[in-house]
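Working notes, beginning with the structure itself.
A single protein chain has been omitted; all remaining protein chains appear in their positions.
Every chain is named by a letter (A and B) in the order it is written, and numbering of its residues begins at 1.
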């Protein structure tokens, strides 16, 4: 196994964060103090330039890079590397004034006013032109600086625009996709329904709030287009930078399982995937361990976007955040634990938003390493400095990989199709929640899963779970069939294979595209349950599962029945089936049940797939990273009590002690055990 | 009694549904199969042409009727009659492109975009012109076809438009109504309040969201105008069709007690009333029997819109629907029961939306006789086919009538006035719910009530209940007085007779327009109760009623006091009164109580009115249709358990057996007993 060091020049894990000296140019004393404090906190990186446009170019064509260069110099001289952001995340006032086309038109059809951020038209030629100019100048001035280790493209891409330029681009995109043949589009979108036939591509409007919202094909293509166009914009920025400094790697910071963009389409354009991690710790609807576990899932999503290389946790909050419904401070020890979890999940960086709190505006109360008080004598600063120390201890982890043998299928197209589908029960579709619930169940068995697209190569995996795969991409059915044939353990659920990629229903019985033969069943009806409705499944192994929200009624062809409904008019009929196919098995769970209840089934699949189960005390996470020189086991105690783990052998890098057998973890404690 | 056969050429009850072959023109095999399956399902009708415009006229002036004619021919050859719809329910893209005036302007003052359906400006001359052309061509081509038995005008009319054309038409409507005298309007709308005097009719705008919403007269006239203008549009379509084929009957499909249009104004223009019936079966807030009972009420509303003739259930869902909050499948037997209920309530048809599920778009998962699987081997298909059989057995019912001797007064104007009134408690006005609750209480006594307007002829009735008759139409008070004088039993409630048809309060004491003399009381104050507030009424007959939400404080003139409040500062004062007038009685219930608690009072009124009570086991419905040759008693078991009914004599057409005494009904079972 090769090591994938993201930044060989650092020889370390990155510890850094967003730094905005442009807010303090009139306070050189504070800028001096920043460097002193960064070193004290063990930082080896700072992210500069996010939202700096109005200082870099205060008037059109008037540029000021000297302050930025000075900061990059000084940081570099103090061993702190720069992640350099393009400033395109927010536009200066003069730009919107001169080029109103840069401002979006919203779903209501109204041009937005200047303000906020992340709200530019991705199509606007003028905006792209101005971005080209500033990006090129930035790269020319600072891209070759030895302290600059990476470009950070814009910030947290997202959002839609309904302006005339975007509408035209959407029409061109559609014409391209449907071979300039409007009848292909009419067939794909089933426009004979409700008299919705189009005559020409330039007749098509995006789904305005008071416009066309009832054509599922249109709705989905608009989502796809928004990703396509955002990606195009991002690629444009990247191409400008690469034309100047082709060797500086680029990233763009993502946001969890964000619903607005299909990150899987964007990741290939980036050298490294990064994301901004803001869990709602200490909330009142789940345990702390649950919050951590969901965060582990999000890390897995990011890791899987670019398999075979570490990712970056580009942002996270020291202390608290300021925009959540309830802004709670992290309890002592939690910061360290959450930082370690990122590394455990595959991140080679621990970065923060933000280094120092700004005195005013929207995020003046967002957690930072340095608070308004301006000193290092705060709990938050001390905890950050401890993380700095710790990252040095576990530096050998840098470049190693998390390489699971199980995967969960998650598709953005499928998500959008389910979100929009006029079926089921509006309030309980819960595609993401269902995926996360199943992922967490496997994770509780000590099995980390990748989160991959339904058309991705599955050869690295022995167990694959594909919940609610309502929409099938062109190659999906074949992909799954091949996976089972070569010995894979596959599990699908209710609401699988109803529509193709155009959202046209399969004829001849669900799941379509051949999957009814793979699973040996046909789904005849799907019942939606009210919150108070319940059913059950009696498994042949004696266990009984509780059914909520959805239950399909099956016709069984040639599958083995593993469980039957206990109640209602379909009581006694098949609810869980398995069909042997090739050297593998294809399981079908026809109703919604909690992942927890399916654990015995999952264990069987893992056993058949040859994947070892590692059960730890509740709330203790187990992660593994491995590389050429060894394997690093992460044990994270996500509970407020001491926990012990048995069968641990190796050297704990955190305490620098050998563990032989039992590992004791303090409240929120962690160990990173290097094994053979 | 004469029989009112809707379609003598069929000699039967109609079994049919919406059919959209235009979605499958590239699949002649499927179109062939449709005919075979329709016959197997016992269908004798199909509704064609709803939303077919973009296929009938794919480009302006280019017409394609050949496919439609071919289908009508083939169906007719197979014994299946066509209900032929005009396509005006949705506009082709080319039409909106060429004539943007056809798209509505919404309450926010913004022109809507192309898309959706049922959203055209009813005023637009251009839209009317294009509708005229397509309707005329449709009638010319197919109106005389022997298979065509009816026209179906547009689809589910509804909605408002705030465009300049509608505004001008509204102003003309107002000028006409107020004799072109703006001071009459100023007086009627009490515009001296808040300085709202108008100088001219062309100054008046409809109630835009950010405009005039505080003039009750304006708000109500806008509602009335919307009905008037929609009706005018509908009449326009009808006149075009009649000019070509004067003898083909017309209908338009209504939607329950829809709040947007006063159906009572539209019904006279139609030959037959029809409606689309989508109950939320198996929900979690009421019993199944309650859902059925409310549906029975809705049938009564439709039946009463055109007394003396059967109506049509134009749409209903085989299986499930796809747009409800929770889309549940109908339990086995429920489909049959609901179809029979429609016939029991006065419908001569059982029709579905839809025959076959379309592969894409908004209703791709709406229940259909034929599912995506495409076969007759589904539970839903089998249940539909059973209904087909059953309708043949009870065919003699066709043309008979439901003729109750009790009526509930329900006015759309009153409904709109209450909805808008600035009084009471916003969340608990519940006019419709109160009417339905009372209707259901009578129905539980075996008494079906018509649902009539307050100015309608009441001579067919012996008992009339007029809940919350806040607004009095010009003739209402006289109508009620005459009803009581000739021996009628009348019951009114709190919130009666506060305003006239302009919503001006009556001076001199409520209820106004002479009703305080009819009832012998004056309502001095009305108290609104918080949800946790309670009061009671101690009746002189010893029963005690619970009061919620509203309580009027009365001054009793010359009425007899039947009940007094038990609590609060008005404890001991009159709450229920009765005054003998002429040969009848006028009851007044001054507070809100559940219909269930008033049952003894209702029984007394029925007894005095000479109307027999027929109490059945809970959840068993009793309906009667009668005609020249006899009387048909419908017994519907709306429970999941077997029920027995005694005192039944006659021949059950469902089982083709004689019943003498006790009738046993299976779970969801039904009997149609022909008596003398």
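Here, a residue touches a chain if its C-beta (ideal position, glycine included) is under 8 Å from a C-beta of that chain, and two chains touch if they have at least 3 such contacts.
Nothing here was measured: the structure is a model prediction, and the numbers come from that model.
A.B. asks: Pick from B:24, B:76 or B:208: which residue touches the chain that isn't shown?
C.D. replies: Checking the options B:24, B:76 or B:208, the one contacting the hidden chain is B:208.
A.B. asks: Among A:22, A:101, A:221 or A:502, which one is in touch with the chain left out?
C.D. replies: Only one of A:22, A:101, A:221 or A:502 touches the chain omitted from view, namely A:22.
A.B. asks: Over the whole complex, note the residues of chain B touching the chain we left out.
C.D. replies: 108-109, 187-199, 203, 205, 207-208, 210-217, 421-427, 502-510, 522, 524-533, 553, 569
A.B. asks: For chain A, enumerate the residues touching the unshown chain of the complex.
C.D. replies: Touching the missing chain: residues 20, 22-23, 25-26, 51-55, 58-59, 87, 89-94, 97, 106, 110, 112-117, 282-284, 319-320, 322-323, 325-329, 331-332, 357-366, 371-374, 378-380.
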